[in-house]
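Structure incoming, see below.
With one protein chain withheld, the remaining protein chains of the complex are depicted in position.
Here the chain labels run A and B in written order, and each chain numbers its own residues starting at 1.
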Amino acid sequence: MIISLLVFLPLLGFSLTAFYHFSCSSRKKEPTVAVGGFLATGAMVASFCVSIVAWFKLRSAGFGDASIEESLFSWMKVGGLQVDFGFRFDRLSAVFTLVITGVGSLIHLYSIGYMENDGSARYFAYLNLFCFMMLNLVLGSSLPQVFLGWEGVGLASYLLIGFWSQEMGNVAAAQKAFIMNRIGDLGLLFAMFLGFKFAGTLDLAQLSAFAFRPDVATIFGLLIFLACTGKSAQIPLFTWLPDAMAGPTPVSALIHAATMVTSGIYLLGRLNPVIAQSPVVMSVIGAIGAATALMAAITACFQTDIKKVLAYSTISQLGFMFVACGVGAAETGVFHVMTHAFFKALLFLGAGSVIHALSGTQDIFKMGGLRRVLPWTFWTFTVGWAAILGLPPFSGFFSKDGILHETLVASHGNPVLFGILAFSAFLTAFYMTRLYVLVFTGDSRVSEEAKKHIHESPLVMVIPLVVLSIASLVGGWFGAPVRFEETHAAPAHGVSEAVIMVVSVGLALAGAYIAYRKYSSNVRMELSKDPFRIDEFYLSFFGNGVKKASSMVGRFLEDGLFQKMLQASGVAVDLGGNLFKTVQTGSAQGYLLMMVLALIGLVCGLIFGVPGYGNF
Amino acid sequence: MIDYSLLAFFIFSSIAIFGSLMVVFKKNPVASAFALVAVFFSFAGLYALMSAHLVAALQILVYTGAIMVLFVFVIMLLNQDLPVEDLKSSSPFFKAVSGLGVLVLVYALVRVAILARGMEPKGSLTEDKIAEQGGNVKLIAESLFSDHVLPFELTSFLLLGAIVATIALAKRKNVAGGLKS
Partner (left out) sequence: MMTLEPWMMLVVSMVIFGIGLFGLLIRKNLLVMLMCVELMLNGVNLSFVAFSKIHHSLDGHLAVLFVMTVAAAESAVGLGLVIALFRTLRTVDSDQIQILRD
């Protein structure tokens, strides 16, 4: 029952925290962050410990295809459909579980410091709910259970983005995230129907072992991928993620960088055998991933909000992971999920620390010179920066370099994808260095107002930063041996791994150098802009288009056709009403008698027969 | 030699029919309510005669135990203001049409009942088989929790809805413009 334990611990934490919140508010007492945070964090840390035990248990079973299965109860049994509520803990789930519980615990801890002023137990309850749902998503043994988690994390994300619901903008961002995710969820739902119709089962293991007809496999894969584009913010459903930064920063770190947005990769990894049956789906995934990586990286170069830069960077990195899945190297993609979870959570928490220190300022052009006042944040952020750039020996180097390599050697790889990703990596180095230089070096451009309150973050916030920076440094080493010992059959295109390494590090350094030259001195204010204007496009195309179409329909149908029909029907109703008014006595039993007489007529017709129709 | 089950049937069914007529024709609602209790008990007897033991027990529990208490309770609650006599009888014409209609309906239905004498059984659960498989309570329970589990769960929603509705209806509240008691 070890897996169930680790899944249900956050639920326990959620219940306790929620109970605490309600018991406080019923006694007209302000719930304190300390108690709520302690309960929630305790549950997560316990869950993390249990998942480590589970990891060792899995290791002693020998990795490979070994898995720990637990079936709790039969969830649905309708006709031929049998769905068990249970958990399956294998290598893929294990990586995700450790990231969720590990990074989750750290972010819970960090939140105690970050939310000290305006947090409440409600916030921690939501965080715990999120972790529970996320664990359901990655450990569920069947597709409906994954769907449960999928919707559950969407709910938690909605609640947390709109946590500061006093401001309309936050509420709008929460709704946007929720609605855009629904579009993707439709894909998952239809994929489930399709899976059940053709494979007759929704168990993930059986489903991924099933050999679909080629056309069905293509449609199934595309539907699954649609779901993934929603949750993992890929083209065309990515615009919710930058807006989701309206939520508290630890939430952005946990949900919108480290865990929830990578659930698309999980799903593709889990159903990889089915996806791989269709070359069309593979190339679509690769193309969309590469396009997203490039587009988001370009957009990130023009953003001025520290969290938005990181948000676009997340979208771009997710694009990298999708390319890895698309070329047939899902393992490498998952490896990048892990390292990315470490360094992106670190970067977000660092950003949070900066925002916290500057009393809420998020514009990077109003920062600068923070190296001296925020030493802990500075050094840990440096580690995150080096990791996302992919400098050896930081973790990002191993995974990003792995993906670049796979685009050339994997079964569905091609040099175009490599080119796009390499350029995106170059841009990544550019915008991250721009951010880094503007925030931490140079002269201070902090407003006088904010300068008064500037302070290094408390210990509860620094500890997670330090732990995550260690993880960002060493996180890649676990995967590295696997990668280097693999003997690839003679590298295709005649490019060896070493060359790619040199190219990727060179590109990163070049990007960093250009950004450093541009922004280290004579900083001029820039305004945030979105070079692609996808949001406005959606608004004008879907929003105004629908408006125009409906006004046209309104003019022709409403005024011309319906109005006349309505008038005619009005006259008819008036006549009929006068006729039937006599029957309406208002006595309920009078109506009842009419009903009964009609019923008697029907029954007698059935029993004695109607002339010309016979009886039963 | 007299068939006791037949005798019991006649006793119970006469009580049931006579009691039902009392329910309809007694002017005082309290008298109607007590006649209804007698009908419910005799129905339990009829169920027992058809070896539907579970239904017989539930009949007593649910109808005589719960529903009748509810009725009597409401009568008691409204008692002081409730007219003892029926308020105003229906017009003789209305009564005649209703009576005639109902007679035709009952005649039609009784014909179906007589047709049912010659029906071939469709199922296979004869009395002996039910006993062999553990009695009808066990069989009903098995069927209820496997084949009919969805309707079974839905009835819980129905009951929940009824509880909420009843509370909302019966709660005293001062609606703007409404009368309050």
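Convention: contacts are C-beta pairs under 8 Å (C-beta built on N, C-alpha and C of every residue); 3 or more make two chains touch, one makes a residue touch a chain.
Model, not experiment: these values are computed from the prediction.
Taking the whole complex into account, chain B touches the unshown chain at residues 1, 3, 5-6, 9, 13, 16-17, 20-21, 23-24, 29, 32-33, 36, 39-40, 43, 46-47, 49-52, 54-55, 58-59, 62-63, 66-67, 70-71, 74-75, 77-78, 81-82, 86-90, 94-95, 98-99, 102-103, 105-106, 109-110, 112-114, 116-117, 119, 121-126, 129-130, 136, 139-140, 143-144, 148, 151, 155, 158-159, 161-163, 165-167, 169-170, 172, 178-181. Residues 584-589, 592-593, 596 are the ones on chain A that touch the missing chain.
To be clear about the criterion, only the chains that are shown with their structure count from here on.
The distance from the centre of chain A to the centre of chain B, with each centre set as the mean of the Cα atoms, comes to 55 Å. Of all the residues in chain A, the ones that touch chain B in their complex are 78, 589-590, 593, 596-597, 599-600, 603-604, 607-608. Of all residues in chain B, only 90, 94, 97-98, 101-102, 104-105, 108-109, 111-112, 150 touch chain A in the complex they form.
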